[in-house]
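In this view, the complex is presented without one of its protein chains, the others remaining in place.
Letters A, B, C and D mark the chains as written, and numbering starts fresh at 1 in each.
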Amino acid sequence: MNFEFEWNSIMFLIPSLFMFCCGVYGFLTRRNMIAILISLELMLNAVDMNFVVFNRFLYPGQLDGMFFTLFAIAIAAAETAIAIAIIINAFRISRDIDVKDLSKMKF
Amino acid sequence: MEATIPVLILAMPLLMFLFLGLFGKFLSPRVSGIIGTAGMGVVLLMCYYTAYVYFFSGSPEFINAEGNRLQAIICNVDWLQFTDNLIIRLGFLLDPISAMMLVVISTISFMVHLYSNGYMRDHHGVYERGFQRFYAFLALFSFSMLGLVVATNIFQMYIFWELVGASSYLLIGFYFTKPSAVAASKKAFIVTRFADLGFLIGILVLSYYTGTFNFTDMTSVPVAGMNDVYAVSAETATGVFNIFQSKAAAGFMGCSVMTWALVLIFMGGMGKSAMMPLHIWLPDAMEGPTPVSALIHAATMVVAGVYLVARLFPLFLVNAEFGGYALDVVTWVGAITAAYAAMVACTQLDIKRVLAFSTISQIAFMMVSLGVSREEFHNLGYMASMFHLFTHAMFKALLFLGAGALIHAVGSNDYTDMHGLRKHMPITHITFLIGCLSIAGIIPFSGFFSKDEILSSCFGNSIFAYVWMSAVAALTAFYMFRLYFLIFWWKEHKVHEGHHAPKDQPWTMTLPLIILAVVATLCGLIPFGNYVTWDGHPYDFMAHFNWTIAGISLAVAVIAILVAARMYKTENPLPAKMRQAMPRLWDWCRNRFYFDELYMFITHKIIFDKICRPIAWFDRHIIDGTMDGLATITNKASYAIRGLQSGNTQNYVWVYLIGALALGGVTVAVIFLFC
Amino acid sequence: MDYSQFLAMKQEIGLLVVFLVVFLYDVFMPRKGVAADGRAYVKGTSLVAVISFAIFTAACFLCPCIYEPASAFGDMYVTTAVAATIKNILNVGVLIVLIQAMRWADSDIQVVRRGEFYQLLLITLFGMYLMMSGRHFLLFIIGLESASLPLAAMVALDKHRHESTEAAIKYILTACFSSAIFMMGLSFVYGLTGSLYFVDIASALSTQASTGLLTIAIGFVMAGIGFKLSLVPFHLWTGDVYQGAPTSVTSYLSVISKGATAFAFVVVMVQVFGQFYTAAWEWMLYALIILTITVGNLFAIRQRNMKRFLAFSSVSQAGYIMLGVIGVNEMALAALIFYVLVYIFSNLAAFGVIQAIENKTGLVDMDSYRGLCRTNPRLSFCMMLAMFSLAGIPPFAGFFSKFFIFTGALNQGSVAMYVLVLIALINTIISLYYYLLVVKAMYISPDECKVPAFKSATSERIGLVITVAGVIFLGLVSCIYDSILALCGVA
Amino acid sequence: MDSVGSLILYFVVAFAIMVFSVLAVTTRKILRSATFLLFALFATAAVYFMLGYQFLGAVQIAVYAGGIVVLFVFSILLTSQPGDNAKPLASKKRTLGFLGAIAMFVICAWALVDRVAMLVNIPEMEEHTMHKIGEALMGTGHNQYLLPFEAISVLLLACIIGGIVVARKKND
Partner (left out) sequence: MLFSNILIYFVVIPLLMLGGLALCRNIKQIRAVAVVGSTILTGLSVYLLVDYLGLRAAGESAPMLYCDSWTWFRDLNINLSVGVDGVSIAMLLLSSIILFTGSFASWKIEQPKAFFLWLVLLSTGVFGFFISVDLFTMFMFYEVALIPMYLLIGVWGSGNKNYSAMKLTLMLMGGSAFLMIGLIGIYYQSNAPEHTWDLLKIAEYGVNADWQNFLFVVTFVGFGVLGAMFPFHTWSPDGHASAPTAVSMLHAGVLMKLGGYGCFRVSMYLMPEAANELAWIFLILTGISVVYGAFSACVQTDLKYINAYSSVSHCGLVLFAILMLNTTAMTGAVMQMLSHGLMTALFFALIGMIYGRTHTRDIREMGGLMRIMPYLSVCYVIAGMASLGLPGLSGFVAEMTIFVGSFQEADTFHRVFTIVACCSIVITAVYILRVVGKLLFGPVQDEHHRQLTDATWWERLSTATLIVCVAAIGCFPNFFANLIKFTFDGAIFRAIGLN
């Protein structure tokens, strides 16, 4: 049996989109702030993958998508660092990192 | 004629008003009374002089070669220019009727000024509060009334028309602490205002089509070779009629536009002259001081309506000639009012009210007289009307001043407090009797002549009018003598304990009575037709005198007086029996056919309760409520969406996500669906 | 490899120099000062920061070479006279913020951290510079992140206050989510065009028809930038963060961050998606503006906390700023810049008063402002002017800026634009209502004032004098607007 | 054209991405969540390798998997006791989240599929040498990334400062 197939961009885009949506779901539903950050990482990661996939499939002659991903990873790291610092500070103040409890200010 | 004296005739009272009004409180009442009276005396002399010059100088600007009297504009100043043609001017028009009115007004006004010196103080000689103000207002009224009669254009007339209304308002409300006086003054002003609305619209219509306010442009032709001199001409009036025929719509609600204009203008006259149904203010106006009633509400202001119709008479006449109804309206209104007022006058208790209704009735006579006046019989009615205006002014002023003397002496308006005063107040008695004889039309008193002319002209028009008006004349004689007998006879006067017996009043009050009595007796003999006719052409009435009519009317009057004497000369049960014989009629007459109640119903129950209050409510609740509602809605919306800002980060993010998706998604959908 | 290209970035380099001065001063100077609780700190940091920044601001204003258009790094970085002017305007704003913040930064609680405050602030400003001058989405995103991540730390700077932390968390979480969405949109744009350079994207897009993917990508990009501008519905963090953050940070956040992003927004929308204007993003922006102005106003009506109140007021102001974007013409652009300038001064005047009172008494409630005119007439006068200016009442600058922005928006002349401006104008009535509420509290309310009479610090006074002078004269002195318009005409 | 082996590998990787993503956001134990994230990141790295971006794959593993996840784990250990279970979610919240995610997925997927030109088969690509990558990273010309590189260094510096000032203990 001579099974041959072509890689198609959709084969990567859909999982990546799925990952993004999982991230969205997690971001919207998790109560632990660190879990929310984890969801965020999923989203960012999906974006990175998108870039890479587009780069590879549509514009193989250049590296822009890849470089964006490279920098995006760094940005993600920076975001995580700041966010975790703030979360830890919050934890120090209230011994709690449930996002639901952070709704003193409203209306 | 030089303009100096005419201008002074108007300026003097005005200056007196300003002087007494502004500085009156620094003057003693006595001095201001003297100033006022003296000033009015000067005006009187100037008016007499002017009238004399007009009627007797024979100057070509006043009378032409054929002996026709002309209209002369002595002076005319642009006051307010609306358009190129529509200009309000203030001027001085001298013609037979205005000259005649000058005499009437200045005479009565002077008498009243003189009389008030006595009347406006109590038995101890203490002046009433506001005495200076009283004289100021009298001067204002004189100014306005003089300005009204000499108006050169209809708008000037309207201006002074309003001013007399205002001064009448001020004088009726002179005793402003008395609620009834305040109410009466308000009523008088508002009712006449309502009528003036008609007048104003009439002016607007008339002036729009004719393109002028000037009386002379509507009713007269300029006399060749003379500036500002005009002769009354039916051709000009016909020209006006033609303008309406060509420019205006064919008709509006069954009448031609010109008829509407004239009827609307006449509406103004109805208001001022207290024609039914706009008469209701006049009886109440008797709340004012009696001299005021004599001056304004008997002799001068109330005849302004008659004067107005007379002023525009050529237009009315032409209108009638071409089948318009304007004059018929005048006739009918006059006839009905005359009868109505006479009936009501028979039942009133208050002597001033009796006189007031008598005034209404007599003015209605003048109106009828104008209304029945036709070209075919030399427009006798016009002359008769003016003549009656003249004589009526004299004898009615006499009656009012006499009534004032009685009231002042007795301290009450009610004849039940009087009775049998003939012995106590002989001068008043005699003069009052002369007034009554005159109004009843007994020869040779002045009323006889003028009334006879009116009845003649009615006869000339239709037999129905003649019979109707003769009946009213009989009623007139009856109620006047009823009044006379009830005041001076009926039974002996009973003096209450602790009161002085009533007696004749000081000379300031009796002198005018005597003068007016003399005038009222004699003025009927004036050959009026020589001076005042509608077109200025002299008309010798005596030459056309109809003895039959005169005899009949005299007989009717005498019979009526006898009936009155039988019923009221001595105390007897006959009046009471009569009252019981026709209670319904008596009640209606006594209550003036419930007109006041009707008006109260219309104004309070309908205008106030059904229009004003709902509008005010609508404004506060609907219009304002809408505006407030907008604010409330904004606030509500603000509350409604506050859940968006729940404080929960994940909700924020959710909204963010949906927003971001919607932003693109909805746009895509819209493009997909519509493009 | 031409490293001299860095020299094209004069303002950025200058800013980094200021940053380094502050950084090095703060790190290496001996800690001679001792705070109330015994902690040691470096003396004079505030002064150094303010003075060095003032020198930098003045230099940027005066040096003509700043205004020369330049590009570097293969057009990844482009500066123009307009951009330089905007940066200068922002510099002035930042300078005022710094002056107004001195009192707070020198307070016993903050004094230890104030070095970091200045450093973070300068870096966020640097990020905003990059946003405005970057012509490559990667650089843009780095600028955006530099402008928001350190801000989150600044928001959390009042560590003793729970609200501060809560605000920081809300801010960082929504900011991260927003940047994820933004980058998702960018990935679509990249997929469609194969480049992240603005110019290349525009030219690539010009050859293809509008597709659903592009529209959605534009939506995501708009959401990402709209987040920083706090356009509705991406604004929800605004109220909480403004309220929770230290007041100095709030004032910085509300004016500088907003002004910079507004300009970046124009650049992205016009340069990248310019040709899809009428097809897509005009209508998106149209909807956003209406929502922003209306919802911002509706929320502002009920606020009692002054900072939160100004937050929602700034949401609606952002809507007005966007009116300058939707006009897409030079007059609208000039109006936008002028609006931002005036907005900086008006809002900072308001925040100056709030800070002065908060620093003295800790009160930020509108209710505690009742009767303020009797205890502190000058402060309440400043506040009133600020409110009038924000509401657009002549002869204060806000009137002119609002008028010009409407004029700019109507330049296009379509009926839809008239409708939009009408809606915006009707909203000014609502906004006038709540601005007047403040005036009412201060001037009309008969209550006894909770704020005692006090003398504010010199720095606060200087700040207020500058802002009030700006509020009064920016509009009346016409050459300011004229020169901005002239610049935009050249660009 | 590729062999069945690659296809199987693809399925494994795609499956791993999806499953671990779902698990990472649904598991109640936070530490497990971090672990699943790690697996998802690995799977992503595998995608990068499959597509020929070895350098990127390495960075992904080093920075993401190695750096960030460790950061997560530390902070998790710092902020929660072991064995802490998240409380079950309120159904309303879950529904909303689910709706949002589904909407996102449907819209984006539709847009992607709608744009047919994007759904292409894999083209040939020449090898990216480290030299080429390094040159692009450090160059100043078009499509070269020195400026972002410098800029992100400033950003990272700021984040360090910010992180420190926020997270350090109160009394210092």
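In this section, a residue touches a chain if its C-beta (ideal position, glycine included) is under 8 Å from a C-beta of that chain, and two chains touch if they have at least 3 such contacts.
Computed from a prediction, not measured in an experiment: that's the story for all the values here.
S.K.: Which chains here touch the chain that is missing from view?
M.R.: B, C
S.K.: Among B:349, B:559 or B:612, choose the residue that contacts the chain missing from this document, as touch is defined above.
M.R.: In the full complex, the listed residue that touches the missing chain is B:612.
S.K.: Looking at C:61, C:277, C:403 or C:473, which residue reaches the missing chain?
M.R.: The one listed residue touching the chain not shown is C:403.
S.K.: Taking the entire complex into account, which one of B:182, B:433, B:471 or B:514 touches the absent chain?
M.R.: The single option touching the absent chain is B:182.
S.K.: Check each of C:339, C:369 or C:481 against the chain that is not shown and name the one that touches it.
M.R.: Considering all chains, including the one not shown, the answer is C:481.
S.K.: What is the set of chain C residues that contact the non-displayed chain in the whole complex?
M.R.: 331, 388, 393-395, 399, 403-404, 406-407, 410-411, 413, 418, 421-422, 425-426, 428-429, 432-433, 436, 439-440, 443-444, 478, 481-482, 485-486, 489
S.K.: Can you list, in ascending order, the chain B residues touching the missing chain?
M.R.: Contacting residues on chain B, toward the hidden partner: 78-83, 86, 88, 155, 158-160, 162-163, 166, 169, 173, 176-179, 182-183, 185-186, 189-190, 193-194, 196-197, 200-201, 204-205, 207-208, 607-608, 611-613, 615-616, 619, 623-624, 626-628, 631.
Throughout what follows, only the chains that are shown with their structure count from here on.
S.K.: Mind listing the chains that sit against chain A and also against chain D?
M.R.: Touches both chain A and chain D: B, C.
S.K.: Could you give the separation in Å between the centres of chain A and chain C, each centre being the mean of its C-alpha atoms?
M.R.: Chain centres of chain A and chain C, defined by C-alpha means, are spaced 28 Å apart.
S.K.: Counting only Cα atoms for the centres, state how far chain C is from chain D in Å.
M.R.: Roughly 32 Å, centre to centre.
S.K.: Taking each residue of chain C in turn, which ones touch at least two of the other chains?
M.R.: Expected reply: 138, 142, 145, 149-150, 152-153, 156, 159, 168-170, 173, 177, 184, 188, 191, 212, 216, 239-240, 302.
S.K.: Residue numbers in chain A touching 2 or more other chains?
M.R.: 20, 23-24, 27-29, 36-37, 54, 58, 62, 64, 67, 71, 75, 78, 82, 85-87, 89, 99, 102-107
S.K.: What does chain A use to touch chain D in their complex?
M.R.: Residue positions touching the partner: 3-32, 34-35, 37-39, 41-42, 45, 48-49, 52-54, 56-58, 60-64, 66-67, 69-71, 73-78, 80-82, 84-89, 91-92, 97.
S.K.: So in the complex, which bits of chain A are touching chain C?
M.R.: 20, 23, 27, 33, 36-37, 40, 43-44, 46-47, 50-51, 54-55, 58-59, 62, 64-65, 67-68, 71-72, 75, 78-79, 82-83, 85-87, 89-90, 93-94, 99, 102-107
S.K.: Over in the complex, which chain D residues touch chain B? Could you list them?
M.R.: These residues of chain D touch chain B: 93, 96-97, 100, 103-104, 107, 111.
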